[in-house]
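Here the complex is missing one protein chain, while the rest keep their positions.
When the chains are written out, they are named A and B in that same order, and each has its own residue count from 1.
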Amino acid sequence: MNPASLQIEDVAKSYRSQSGELLALASCSIEIAPEELHVIVGPSGCGKTTLLNAVAGFQGIDGGVIRLGGETLCTPERQAEPGADRVVVFQHSTLFPWRTVLDNVTYGPVIQGRRSRAEARSLARERLSQAGLAGLEDRYPAELSSGAQRRVEIVRALVNEPRVLLLDEPFRGMDQITRDLMHEALLELYDRARPTVLFITHDIEEAVFLGSRVTAMSARPGRVKATIEVDLPRPREAGLRASARFNELLADILSLVHDEANRAFVAGDREAA
Amino acid sequence: MSRGAVLRGALGILAFLALWELGARIDAPVVGVLPGPAEVASSFADLVGSGGYWSSWVASGERVLWGFAAAMAVGVPFGLLLAINQRAKALLFPPFEILRPIPPLAWVPLSILFWPTQNLSIEFVIFMGAFYTVVLNVVGGAEQIDRRHVLVARSLGAGTWTVYRRVILPATLPSIATGAVVGMGITWEVVVAAELISGGGGSGGDGGGLGFLLWNAYQGGAIAQVIVCMISLGVAGYASSVAVRVLSERLMPWKEAR
Partner (left out) sequence: MRRLILGLLGCGLLLGLWYLAVDVLAFGRFGSLPPLGEVLTEWTSHEPVYGTSIFTHNYYADIWVSVRRVLEAFVLAVLLGVPLGLAIGWSRRFRDFTFPVLELIRPIPILAWVPLAILMFPRGEQPVIFLTWLSAFFVMTLNTLLGVQSVDRDLVRAARSLGASPRDVLRTVIVPGALPYVTTGMKIAIGVSWFSLVAGEMVAGQSGLGYLINSSYATVRYPTIVIGMLTLGIVGFATSAAIGALAGRLAPHRTRTAAA
């Protein structure tokens, strides 16, 4: 794994809509160090997905610059190209339904030409086994539970040894128990591989439990309200949720985000796609 | 649709027409035997003025209408019966399915033998064309009805007839509509063929239907007119499908547009 730093400097983005120009992001700056698990949390419509899309290469920006490992990744003039150095895990499952679990995981390395099919398969088996998914290699995604699907997807992403792992509200809509299990699984994979991670969510508890540092964003137009250091020890145990420090952090961020969420609520913001 | 898309579409159509005209003039292979779009346009101008053209529309339109109406009138109840009554389905579906692979036009000779008038024989063939589509769509739709709706109605005191009328029929309406739209498309396919086959060289262009008109034009070597008839048939088929779809959407105000 060769994790990279990610610098988001003064990034702005606006959309053209029927009522004119809509400013989605207004001058956001976030510094993410290598191997850091950085979480962006904020109300709906605050532009956090837009930021992720810009890093991933699915969208461009209208102001500022994004750097990956010190090199320019994305400017208003030049959008980034999607690539395996910044793999994305989406909100809903994007496993290829016509491929088995194993063939899904081998997709990245094979298509990039970095590994032969045989090599990729043995690597995939190893990683799946490490993630507790041994025995599922020849199943189709539709045959798996949603929790298993998500884990396969994360393995599929990590097997490419990305410089940044991007996760866009990946556990959204899951029930509490499954979500907690997913947190454990993600943290285990993270601790083992230590990629740089950018994680988007609107769940503050999730943000504090997972993150090394958490950025709270304002409602539209999105701005960075504050970036908070989460000084909880790793590996993160489930019991941490009850600790005083955890709840302190939770309260801090909650108060930051609450007013913003209220504004967004009143304004009737729709979720950014 | 963006302005760029409209422009490109228009360009594509113009390019097609230009290539056609060119191919017709320079006697290119395949296309060379045809008249160009300019000739077709002038032929159209001529035809529009003549009464025979419009009465052909009416003649074909009538056949389509009757055949289609018959297919709906027989097909919808038949389909509902198959969907609701398991015994009826076990009894009637096999003969239905066995006859289905027979293309509707293969029925033309028997139809001519059986029916006393040409109109009826053509309408019967149209009926055979649309009937299967309608029935299959109705059966498919009715079988997907949530059983619970029926149970709810029953528990509220509805009798069998009421359940049929107030629950099953409205719930099947979208599938009936789909069957109608697709079936209508098929009817125009069939009416042309039926007119060609059953009377090819028969009665002249007056009131004989667009298929007859087309064939007569061909026999008379008026190929530009043939193409005008082709286009007219395309328009007729498209317009009637749209009409059926609009009508069915009116009958189902609760359904979102697809």
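Note that a contact is a pair of C-beta atoms (placed from the backbone, for glycine too) under 8 Å apart; a residue touches a chain by one contact, two chains touch by 3 or more.
All values derive from a computational prediction rather than experimental measurement.
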Notebook entry, point to check: For the chain left off this view, which of A:S14, A:S29, A:S44 or A:T94 is in contact with it?
Noted result: A:T94
Next item on the list: Out of B:A71, B:I227 or B:V244, point to the residue that touches the absent chain in the complete complex.
Entry: B:I227
Next item on the list: Determine which one of B:L22, B:A45, B:A73 or B:L99 touches the chain that has been left out.
Entry: B:L99
Item checked: Where the unshown chain meets chain A, residue by residue -> 56-58, 82-84, 86-88, 90, 92, 94, 96-99, 107-108, 111-112, 140, 142, 156-157, 160
Checklist line | Residues from chain B at the interface with the omitted partner, ascending | finding: 4-5, 8-13, 15-16, 30-31, 33-34, 87, 90-95, 98-110, 112-116, 133, 182, 185, 188-189, 191-193, 196-197, 200, 211, 214-215, 217-218, 223, 226-227, 229-231, 233-235, 237-238
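Here, only the chains that are shown with their structure count from here on.
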Check: Cα centroid separation between chain A and chain B, in whole Å?
Finding: 52
